[in-house]
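Removed: one protein chain of the complex. Kept in place: all other protein chains.
Take a look at subunit A:
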């Protein structure tokens, strides 16, 4: 009889009729992995219970942030979080859609791969480095742009504030820059899904590339773009470091587009280490819970949309 000495990991020898240790290990770790998000949710929920009991719904109806007197209202940071996400998503789409079109439709070969590398490099810059760059090279010059916007569009109430280096506008600019690579990659994948025969048919009719983009590609990827919007909205709302470094950390409603304010993430990042009372800490966990649910909902909406789209395609 030959021996199976050449097998180093002889887990098979431990097999009873229908059982192996390795299989058990696999199942246990899969179970553990499935429980991770549940665990996160439970931890957030348990820790926000004191705040929920103490403050109740007043968190969502009042607008004051006064830790000394245990008064917390998140309506302003919640609003700002969503607003920052929405505006930078829209700005990002205005940049990333042309780039995606350029990469997948207008250019090929070396030029295309060069700009793809650019997008990849932009995606790989950590947000803390982007924040550092913005503090020293964007923030000091931002008031000039803000003054221009003010003189041009000052008649709109929200665009008529005192320019300030750190605030909503700076944050939105940097977040836009962070969202562009993600959106570009996603939109590029969508454009690739457009059937080649459709585009060739368009060319054979003698219409221009712009008309193909306008009448064939854009309508075809419309639902996909909505999913991309939700995905990048979630990214924009959860982004922490650049926001915490640039938004100014003043947890009240912004007076204008230029004024400093705060988001859910920036409040957690800046105040967690100095939360002195139990309620204060618990409120910060509740902010985390709200953020988690917010991002979760947007992500699920995006996934559902994408799934519907791919089923049809």
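One rule holds for everything that comes next: contacts are C-beta pairs under 8 Å (C-beta built on N, C-alpha and C of every residue); 3 or more make two chains touch, one makes a residue touch a chain; residues count from 1.
What we mean here is this: contacts and distances are computed from a predicted model.
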Protein name (UniProt record) of the chain left out of view, among "Sugar ABC transporter", "Phosphate transport system permease protein PstA", "Molybdate-binding protein ModA" or "Cyclic GMP-AMP synthase": "Phosphate transport system permease protein PstA"
Per the touch definition above, residue among A:60, A:106, A:253 or A:310 touching the missing chain: A:106
Option from A:187, A:227, A:284 or A:305 whose C-beta touches the chain left out: A:284
Touch with the omitted chain, as defined above, among A:40, A:193, A:215 or A:308: A:40
Hidden partner chain, touching residue among A:66, A:120 or A:200: A:120
Subunit A residues that touch the omitted chain in the full complex: 7, 9, 11-12, 15, 20, 22-23, 25-27, 29-30, 32-40, 43-44, 47, 95, 98-99, 101-103, 106-107, 115, 117-122, 124-133, 135-137, 177, 180, 185, 207-211, 213, 234, 237-238, 240-241, 245, 265, 268-269, 272-273, 284-285, 288, 291-292, 295-296, 299, 303
